[in-house]
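And now, chain A:
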Amino acid sequence: METFTQLYNGPYSWLLYVTVMAVGGAIMFVWAAGMAVIWTYGERRIAAFIQSRLGPNRVGPWGILQPIADGIKLLAKEDVRTKVAAKLLYNMAPLLVFIGAFMPFAALPFSERWVVVNMDIGLYYILAFEAVEVIGILMAGFAPGSKWSLYGGMRLAAQMLSYEVPLGLCVMVVIILAGSLNLASIVEWQSHNAWGFKEPWILGWTIFRSPAAFLAFIMFYIGGLASTKRAPFDLPEAESELVAGYHTEYSGMRFAFFFMAEYASMYLICGLAAVIFLGGWYGPIPQPAVPEGVSLVRRWSEFVAAAGGFGSLGGWVWGSLNAWADPLNLRILAHEAIGAFNMVLKAFSLYFIMIWARWTLPRIRIDQVMHLCLKVLLPFSLLCVILALVQVAVF
Partner candidate 1 sequence: MTPAEIHSRLKEKFPSAVGEWQEPKAGDPCILLEPQELHEVCLFLKSEPGLEFDYLKLITGVDRGDKLSSVYHLYSYKHQHALVLRADVERAEPKLPSVADIWPAADWLERECFDMLGIVYQGHPDLRRILLPLDWEGYPLRKDYKQPQSYHGIKNE
Partner candidate 2 sequence: MNSTLEQPESLRTEELLVNMGPQHPSTHGVLRLLIQTDGELVRQAWPHIGFLHRCFEKIAESVTYRQVVPYTDRLDYLASMNNALAYCLAVEKLAGFEVPERASYLRIIAAELNRIASHLVFFGCYGLDMGAFTPFLYGFRERELILSILEKLSGGRLLYHYPRIGGVARDIDPQIAAEIQNFIKEMRRVWPEYNRLLSENAIFIKRTANVGVITKEAAVAYGLTGPCLRGSGVAYDLRRAHPYSLYERFDFEIPIGQGLKGTLGDCWDRYWVRLLEMLESLKIIEQALAGLPEGQITAKVPPVIKLPEGEVYVGCENPRGELGFYIISDGKPQALRIKVRAPSFSNLSITNAIVRDVLVADVVAIIGSIDIVLGEIDR
(Lines give C-alpha, C1' and ligand atoms only; values in the text may rest on other atoms or scores of the structure.)
Protein backbone atom coordinates (compact mmCIF):
# COMPACT_ATOMS: atom_id res chain seq x y z
CA MET A 1 0.00 0.00 0.00
CA GLU A 2 1.35 3.34 -0.96
CA THR A 3 0.15 6.85 -0.58
CA PHE A 4 1.36 9.90 -2.38
CA THR A 5 3.21 11.24 0.61
CA GLN A 6 5.58 8.34 0.41
CA LEU A 7 6.25 8.93 -3.23
CA TYR A 8 8.98 11.43 -2.98
CA ASN A 9 10.71 12.20 0.24
CA GLY A 10 12.42 15.37 -0.88
CA PRO A 11 11.68 18.91 0.26
CA TYR A 12 8.87 19.32 -2.27
CA SER A 13 6.83 16.39 -1.13
CA TRP A 14 3.97 18.57 0.13
CA LEU A 15 3.88 20.44 -3.17
CA LEU A 16 3.70 17.22 -5.09
CA TYR A 17 1.01 15.95 -2.82
CA VAL A 18 -1.14 19.05 -3.16
CA THR A 19 -0.62 19.26 -6.91
CA VAL A 20 -1.48 15.64 -7.53
CA MET A 21 -4.54 15.88 -5.29
CA ALA A 22 -5.73 19.08 -6.92
CA VAL A 23 -5.24 17.71 -10.41
CA GLY A 24 -6.95 14.47 -9.47
CA GLY A 25 -9.80 16.29 -7.82
CA ALA A 26 -10.23 18.58 -10.79
CA ILE A 27 -10.25 15.66 -13.20
CA MET A 28 -12.86 13.87 -11.14
CA PHE A 29 -14.91 17.04 -10.87
CA VAL A 30 -14.85 17.49 -14.60
CA TRP A 31 -15.65 13.83 -15.04
CA ALA A 32 -18.58 14.01 -12.61
CA ALA A 33 -19.94 17.18 -14.15
CA GLY A 34 -19.15 15.80 -17.57
CA MET A 35 -21.51 12.93 -16.94
CA ALA A 36 -24.38 15.39 -17.15
CA VAL A 37 -22.93 16.84 -20.34
CA ILE A 38 -22.30 13.52 -22.04
CA TRP A 39 -25.38 11.77 -20.89
CA THR A 40 -27.99 14.47 -21.36
CA TYR A 41 -27.06 14.32 -25.00
CA GLY A 42 -26.77 10.54 -24.87
CA GLU A 43 -30.04 10.09 -23.09
CA ARG A 44 -31.95 12.39 -25.37
CA ARG A 45 -30.54 10.74 -28.44
CA ILE A 46 -31.17 7.22 -27.15
CA ALA A 47 -34.67 8.14 -26.04
CA ALA A 48 -35.36 9.67 -29.43
CA PHE A 49 -34.08 6.65 -31.30
CA ILE A 50 -36.17 4.34 -29.16
CA GLN A 51 -39.16 6.50 -29.90
CA SER A 52 -38.64 6.58 -33.65
CA ARG A 53 -37.54 10.17 -33.74
CA LEU A 54 -34.30 12.00 -34.30
CA GLY A 55 -33.66 13.85 -31.09
CA PRO A 56 -31.43 16.92 -30.77
CA ASN A 57 -29.77 17.54 -34.12
CA ARG A 58 -29.57 21.29 -34.42
CA VAL A 59 -26.74 22.59 -32.27
CA GLY A 60 -23.44 21.64 -33.82
CA PRO A 61 -22.86 18.52 -35.91
CA TRP A 62 -25.46 15.88 -35.00
CA GLY A 63 -26.49 18.18 -32.19
CA ILE A 64 -23.53 17.32 -30.00
CA LEU A 65 -23.27 20.84 -28.68
CA GLN A 66 -26.81 20.64 -27.32
CA PRO A 67 -25.74 20.06 -23.69
CA ILE A 68 -23.54 23.14 -23.84
CA ALA A 69 -26.44 25.18 -25.15
CA ASP A 70 -28.55 23.76 -22.35
CA GLY A 71 -25.89 24.72 -19.84
CA ILE A 72 -25.73 28.27 -21.12
CA LYS A 73 -29.49 28.47 -20.97
CA LEU A 74 -29.50 27.28 -17.36
CA LEU A 75 -26.78 29.79 -16.45
CA ALA A 76 -28.67 32.63 -18.06
CA LYS A 77 -31.96 31.71 -16.47
CA GLU A 78 -33.53 33.84 -13.81
CA ASP A 79 -33.04 32.46 -10.35
CA VAL A 80 -36.56 32.27 -8.98
CA ARG A 81 -37.13 31.66 -5.32
CA THR A 82 -40.45 31.28 -3.59
CA LYS A 83 -41.39 33.94 -1.08
CA VAL A 84 -41.91 31.55 1.78
CA ALA A 85 -38.69 29.65 1.19
CA ALA A 86 -36.38 28.96 4.11
CA LYS A 87 -33.43 30.78 2.60
CA LEU A 88 -30.50 28.96 4.11
CA LEU A 89 -31.88 25.51 3.47
CA TYR A 90 -33.04 26.52 0.05
CA ASN A 91 -29.61 27.73 -0.97
CA MET A 92 -27.73 24.89 0.64
CA ALA A 93 -29.79 22.03 -0.68
CA PRO A 94 -28.47 21.91 -4.25
CA LEU A 95 -24.90 22.19 -3.05
CA LEU A 96 -25.34 19.46 -0.50
CA VAL A 97 -26.89 17.21 -3.08
CA PHE A 98 -24.06 17.90 -5.45
CA ILE A 99 -21.45 17.32 -2.79
CA GLY A 100 -23.11 14.06 -1.89
CA ALA A 101 -22.93 12.94 -5.48
CA PHE A 102 -19.46 14.27 -6.17
CA MET A 103 -17.44 13.26 -3.10
CA PRO A 104 -17.58 9.52 -3.75
CA PHE A 105 -15.81 10.09 -7.07
CA ALA A 106 -12.63 10.54 -5.05
CA ALA A 107 -12.63 6.85 -4.27
CA LEU A 108 -14.05 5.60 -7.53
CA PRO A 109 -11.15 4.32 -9.64
CA PHE A 110 -10.67 4.40 -13.37
CA SER A 111 -8.04 1.76 -13.23
CA GLU A 112 -5.50 0.27 -10.89
CA ARG A 113 -3.34 3.38 -10.57
CA TRP A 114 -5.71 6.05 -11.86
CA VAL A 115 -7.60 6.80 -8.73
CA VAL A 116 -7.56 9.92 -6.60
CA VAL A 117 -7.46 8.16 -3.26
CA ASN A 118 -7.16 4.46 -2.96
CA MET A 119 -8.87 3.98 0.36
CA ASP A 120 -9.01 0.82 2.37
CA ILE A 121 -12.65 1.53 3.11
CA GLY A 122 -13.49 2.80 -0.36
CA LEU A 123 -16.68 0.84 -0.66
CA TYR A 124 -17.93 2.05 2.67
CA TYR A 125 -16.96 5.62 1.88
CA ILE A 126 -18.87 5.64 -1.39
CA LEU A 127 -22.03 4.21 0.12
CA ALA A 128 -21.82 6.60 3.04
CA PHE A 129 -21.61 9.66 0.84
CA GLU A 130 -24.42 8.43 -1.34
CA ALA A 131 -26.60 8.82 1.74
CA VAL A 132 -25.65 12.48 2.17
CA GLU A 133 -27.69 13.20 -0.92
CA VAL A 134 -30.82 12.24 0.99
CA ILE A 135 -30.36 15.09 3.43
CA GLY A 136 -29.88 17.57 0.64
CA ILE A 137 -32.98 16.41 -1.16
CA LEU A 138 -35.05 16.44 2.01
CA MET A 139 -33.95 20.04 2.46
CA ALA A 140 -34.82 20.79 -1.14
CA GLY A 141 -38.23 19.28 -0.60
CA PHE A 142 -38.91 21.20 2.56
CA ALA A 143 -37.31 24.58 1.95
CA PRO A 144 -39.34 26.11 -0.91
CA GLY A 145 -42.64 25.60 0.90
CA SER A 146 -44.25 23.91 -2.06
CA LYS A 147 -46.47 20.94 -1.40
CA TRP A 148 -45.31 19.08 -4.47
CA SER A 149 -41.69 19.54 -3.42
CA LEU A 150 -42.51 18.22 0.01
CA TYR A 151 -44.09 15.14 -1.48
CA GLY A 152 -41.05 14.58 -3.64
CA GLY A 153 -38.69 15.02 -0.71
CA MET A 154 -40.60 12.69 1.56
CA ARG A 155 -40.94 10.06 -1.12
CA LEU A 156 -37.27 10.24 -1.79
CA ALA A 157 -36.31 9.95 1.84
CA ALA A 158 -38.46 6.87 2.24
CA GLN A 159 -37.24 5.34 -0.97
CA MET A 160 -33.54 6.03 -0.70
CA LEU A 161 -33.24 5.08 2.93
CA SER A 162 -35.02 1.79 2.44
CA TYR A 163 -33.04 0.90 -0.63
CA GLU A 164 -29.79 1.57 1.19
CA VAL A 165 -30.42 -1.66 3.08
CA PRO A 166 -30.64 -4.14 0.19
CA LEU A 167 -27.95 -2.16 -1.59
CA GLY A 168 -25.67 -2.56 1.38
CA LEU A 169 -26.46 -6.25 1.68
CA CYS A 170 -25.67 -6.82 -1.98
CA VAL A 171 -22.35 -5.10 -1.50
CA MET A 172 -21.86 -7.28 1.55
CA VAL A 173 -21.94 -10.34 -0.69
CA VAL A 174 -18.93 -9.02 -2.57
CA ILE A 175 -17.18 -8.07 0.63
CA ILE A 176 -17.65 -11.57 1.97
CA LEU A 177 -16.44 -13.18 -1.21
CA ALA A 178 -13.51 -10.89 -1.83
CA GLY A 179 -12.68 -10.29 1.80
CA SER A 180 -11.93 -6.61 1.38
CA LEU A 181 -13.48 -3.17 1.38
CA ASN A 182 -10.74 -1.82 -0.82
CA LEU A 183 -11.90 -1.45 -4.39
CA ALA A 184 -8.47 -2.17 -5.82
CA SER A 185 -8.12 -5.39 -3.92
CA ILE A 186 -11.63 -6.44 -4.90
CA VAL A 187 -10.64 -6.10 -8.55
CA GLU A 188 -7.33 -7.76 -7.79
CA TRP A 189 -9.25 -10.67 -6.32
CA GLN A 190 -11.42 -10.88 -9.42
CA SER A 191 -8.46 -11.10 -11.74
CA HIS A 192 -6.90 -14.22 -10.26
CA ASN A 193 -7.59 -17.85 -9.60
CA ALA A 194 -11.11 -18.62 -10.59
CA TRP A 195 -12.56 -21.84 -11.97
CA GLY A 196 -9.09 -23.33 -11.97
CA PHE A 197 -7.52 -20.67 -14.18
CA LYS A 198 -4.68 -18.50 -13.09
CA GLU A 199 -5.82 -15.75 -15.48
CA PRO A 200 -9.56 -16.37 -15.65
CA TRP A 201 -10.44 -13.40 -17.91
CA ILE A 202 -14.13 -12.58 -17.52
CA LEU A 203 -14.80 -15.76 -15.61
CA GLY A 204 -13.04 -14.17 -12.70
CA TRP A 205 -15.64 -11.46 -12.34
CA THR A 206 -17.64 -11.62 -9.17
CA ILE A 207 -20.92 -12.31 -10.93
CA PHE A 208 -19.46 -15.44 -12.51
CA ARG A 209 -17.88 -16.64 -9.33
CA SER A 210 -21.00 -17.33 -7.39
CA PRO A 211 -24.75 -17.53 -8.05
CA ALA A 212 -25.24 -15.37 -4.99
CA ALA A 213 -23.12 -12.67 -6.56
CA PHE A 214 -25.03 -12.85 -9.82
CA LEU A 215 -28.31 -12.36 -8.03
CA ALA A 216 -26.75 -9.68 -5.87
CA PHE A 217 -25.57 -7.84 -8.97
CA ILE A 218 -29.08 -7.69 -10.41
CA MET A 219 -30.50 -6.55 -7.10
CA PHE A 220 -27.70 -4.03 -6.65
CA TYR A 221 -28.55 -2.64 -10.05
CA ILE A 222 -32.26 -2.41 -9.24
CA GLY A 223 -31.49 -0.85 -5.89
CA GLY A 224 -29.13 1.51 -7.66
CA LEU A 225 -31.91 2.56 -9.99
CA ALA A 226 -34.04 3.30 -6.98
CA SER A 227 -31.40 5.21 -5.08
CA THR A 228 -30.53 7.34 -8.10
CA LYS A 229 -34.23 8.04 -8.66
CA ARG A 230 -34.24 6.61 -12.14
CA ALA A 231 -37.28 5.12 -13.84
CA PRO A 232 -39.12 3.02 -12.96
CA PHE A 233 -38.34 4.41 -9.51
CA ASP A 234 -38.45 8.10 -10.40
CA LEU A 235 -41.25 8.82 -7.95
CA PRO A 236 -39.55 11.73 -6.20
CA GLU A 237 -39.67 13.67 -9.45
CA ALA A 238 -42.57 11.89 -11.11
CA GLU A 239 -43.63 14.50 -13.60
CA SER A 240 -47.12 13.14 -14.10
CA GLU A 241 -47.86 13.11 -10.39
CA LEU A 242 -45.69 15.65 -8.61
CA VAL A 243 -44.98 18.11 -11.42
CA ALA A 244 -41.23 17.86 -10.83
CA GLY A 245 -40.97 16.64 -7.27
CA TYR A 246 -38.30 18.09 -5.03
CA HIS A 247 -36.84 20.40 -7.67
CA THR A 248 -40.17 21.94 -8.68
CA GLU A 249 -39.22 25.32 -7.26
CA TYR A 250 -35.62 25.40 -8.42
CA SER A 251 -34.49 27.04 -11.58
CA GLY A 252 -31.33 28.03 -13.38
CA MET A 253 -28.05 26.93 -11.86
CA ARG A 254 -29.63 25.57 -8.72
CA PHE A 255 -31.62 23.18 -10.82
CA ALA A 256 -28.49 22.38 -12.80
CA PHE A 257 -26.82 21.20 -9.60
CA PHE A 258 -29.61 18.71 -9.00
CA PHE A 259 -29.36 17.68 -12.57
CA MET A 260 -25.62 17.14 -12.48
CA ALA A 261 -25.92 15.35 -9.18
CA GLU A 262 -28.41 12.93 -10.62
CA TYR A 263 -26.27 12.08 -13.59
CA ALA A 264 -23.14 11.91 -11.48
CA SER A 265 -24.69 9.56 -8.98
CA MET A 266 -25.92 7.39 -11.82
CA TYR A 267 -22.34 7.01 -12.98
CA LEU A 268 -21.37 6.31 -9.41
CA ILE A 269 -23.76 3.41 -9.12
CA CYS A 270 -22.81 2.06 -12.53
CA GLY A 271 -19.11 2.51 -11.84
CA LEU A 272 -19.38 0.85 -8.46
CA ALA A 273 -21.32 -2.03 -9.96
CA ALA A 274 -18.68 -2.37 -12.65
CA VAL A 275 -15.87 -2.41 -10.10
CA ILE A 276 -17.30 -4.78 -7.58
CA PHE A 277 -19.30 -7.10 -9.82
CA LEU A 278 -17.88 -6.85 -13.32
CA GLY A 279 -14.18 -6.87 -12.69
CA GLY A 280 -13.60 -3.13 -12.89
CA TRP A 281 -10.63 -2.53 -15.17
CA TYR A 282 -9.98 -6.22 -15.55
CA GLY A 283 -11.32 -7.54 -18.84
CA PRO A 284 -12.82 -7.88 -21.36
CA ILE A 285 -9.87 -6.28 -23.19
CA PRO A 286 -6.70 -7.81 -21.75
CA GLN A 287 -4.12 -5.44 -20.31
CA PRO A 288 -0.37 -5.84 -20.83
CA ALA A 289 1.31 -7.27 -17.80
CA VAL A 290 3.31 -4.93 -15.58
CA PRO A 291 5.39 -5.77 -12.52
CA GLU A 292 3.71 -5.48 -9.15
CA GLY A 293 3.98 -2.30 -7.16
CA VAL A 294 5.25 0.08 -9.80
CA SER A 295 3.77 3.51 -10.01
CA LEU A 296 3.87 5.97 -12.86
CA VAL A 297 4.26 8.97 -10.62
CA ARG A 298 7.02 7.39 -8.62
CA ARG A 299 8.84 6.28 -11.74
CA TRP A 300 8.48 9.74 -13.19
CA SER A 301 9.81 11.33 -10.05
CA GLU A 302 12.74 8.94 -10.16
CA PHE A 303 13.44 9.98 -13.72
CA VAL A 304 13.28 13.62 -12.74
CA ALA A 305 15.54 13.00 -9.80
CA ALA A 306 18.00 11.24 -12.08
CA ALA A 307 17.99 14.15 -14.55
CA GLY A 308 18.78 16.77 -11.98
CA GLY A 309 15.98 16.77 -9.46
CA PHE A 310 12.93 18.94 -8.97
CA GLY A 311 15.03 21.95 -8.18
CA SER A 312 16.18 22.53 -11.76
CA LEU A 313 14.29 23.15 -14.94
CA GLY A 314 16.46 20.65 -16.78
CA GLY A 315 15.47 18.00 -14.32
CA TRP A 316 11.81 18.62 -15.01
CA VAL A 317 12.12 18.68 -18.76
CA TRP A 318 14.71 15.93 -19.27
CA GLY A 319 13.25 13.77 -16.61
CA SER A 320 9.81 13.99 -18.13
CA LEU A 321 11.11 13.33 -21.64
CA ASN A 322 13.13 10.36 -20.45
CA ALA A 323 10.10 9.07 -18.61
CA TRP A 324 8.09 9.22 -21.84
CA ALA A 325 10.75 7.31 -23.74
CA ASP A 326 10.96 4.52 -21.20
CA PRO A 327 9.25 1.31 -22.49
CA LEU A 328 8.12 0.20 -19.05
CA ASN A 329 6.44 3.51 -18.47
CA LEU A 330 4.62 3.22 -21.76
CA ARG A 331 3.63 -0.26 -20.82
CA ILE A 332 2.21 0.93 -17.55
CA LEU A 333 0.43 3.71 -19.38
CA ALA A 334 -1.12 1.24 -21.82
CA HIS A 335 -2.06 -0.99 -18.93
CA GLU A 336 -3.82 1.88 -17.20
CA ALA A 337 -5.44 3.25 -20.32
CA ILE A 338 -6.85 -0.10 -21.35
CA GLY A 339 -8.00 -0.63 -17.78
CA ALA A 340 -9.73 2.72 -17.73
CA PHE A 341 -11.32 1.96 -21.08
CA ASN A 342 -12.61 -1.35 -19.74
CA MET A 343 -13.95 0.33 -16.68
CA VAL A 344 -15.69 3.15 -18.52
CA LEU A 345 -17.02 0.72 -21.10
CA LYS A 346 -18.69 -1.38 -18.42
CA ALA A 347 -19.98 1.58 -16.48
CA PHE A 348 -21.39 3.19 -19.61
CA SER A 349 -23.02 -0.05 -20.69
CA LEU A 350 -24.80 -0.19 -17.36
CA TYR A 351 -25.62 3.48 -17.76
CA PHE A 352 -27.10 2.77 -21.17
CA ILE A 353 -29.30 0.05 -19.72
CA MET A 354 -30.51 2.52 -17.11
CA ILE A 355 -31.58 4.88 -19.87
CA TRP A 356 -33.03 2.08 -21.94
CA ALA A 357 -35.13 0.94 -19.00
CA ARG A 358 -36.27 4.46 -18.31
CA TRP A 359 -37.71 4.85 -21.76
CA THR A 360 -39.44 1.52 -21.61
CA LEU A 361 -41.01 1.04 -18.24
CA PRO A 362 -43.91 2.72 -16.50
CA ARG A 363 -43.43 4.14 -13.05
CA ILE A 364 -44.04 2.10 -9.93
CA ARG A 365 -46.35 3.38 -7.23
CA ILE A 366 -44.86 4.36 -3.89
CA ASP A 367 -46.30 1.43 -1.97
CA GLN A 368 -45.10 -0.93 -4.66
CA VAL A 369 -41.64 0.58 -4.43
CA MET A 370 -41.62 -0.23 -0.74
CA HIS A 371 -43.06 -3.65 -1.44
CA LEU A 372 -40.30 -4.36 -3.88
CA CYS A 373 -37.67 -3.20 -1.44
CA LEU A 374 -38.87 -4.79 1.75
CA LYS A 375 -40.53 -7.92 0.47
CA VAL A 376 -38.46 -8.79 -2.56
CA LEU A 377 -35.02 -7.26 -2.49
CA LEU A 378 -34.44 -7.48 1.23
CA PRO A 379 -35.16 -11.19 1.69
CA PHE A 380 -33.37 -12.10 -1.49
CA SER A 381 -30.33 -10.05 -0.63
CA LEU A 382 -30.23 -11.66 2.80
CA LEU A 383 -30.41 -14.99 1.04
CA CYS A 384 -27.51 -13.93 -1.13
CA VAL A 385 -25.46 -12.98 1.91
CA ILE A 386 -26.14 -16.38 3.48
CA LEU A 387 -25.27 -18.15 0.24
CA ALA A 388 -22.06 -16.19 0.00
CA LEU A 389 -21.18 -17.06 3.58
CA VAL A 390 -21.82 -20.71 2.89
CA GLN A 391 -19.72 -20.53 -0.22
CA VAL A 392 -16.83 -18.93 1.59
CA ALA A 393 -17.08 -21.37 4.47
CA VAL A 394 -17.38 -24.50 2.36
CA PHE A 395 -15.13 -23.86 -0.62
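The candidates were selected such that all candidates are chains of the complex that A comes from, given by their letters.
Methods note: contacts are C-beta pairs under 8 Å (C-beta built on N, C-alpha and C of every residue); 3 or more make two chains touch, one makes a residue touch a chain; residues count from 1.
Because the structure is predicted, anything quoted here is derived from the model rather than measured.
Asks: Looking at this complex, which of 1 or 2 sits next to chain A and touches it?
Replies: Result: candidate 2 touches chain A.
Asks: With touch defined as at the start, can you tell me which chain A residues reach candidate 2 in the complex?
Replies: 47, 50-53, 147-148, 151, 154-155, 231-232, 234-235, 238-243, 359-368
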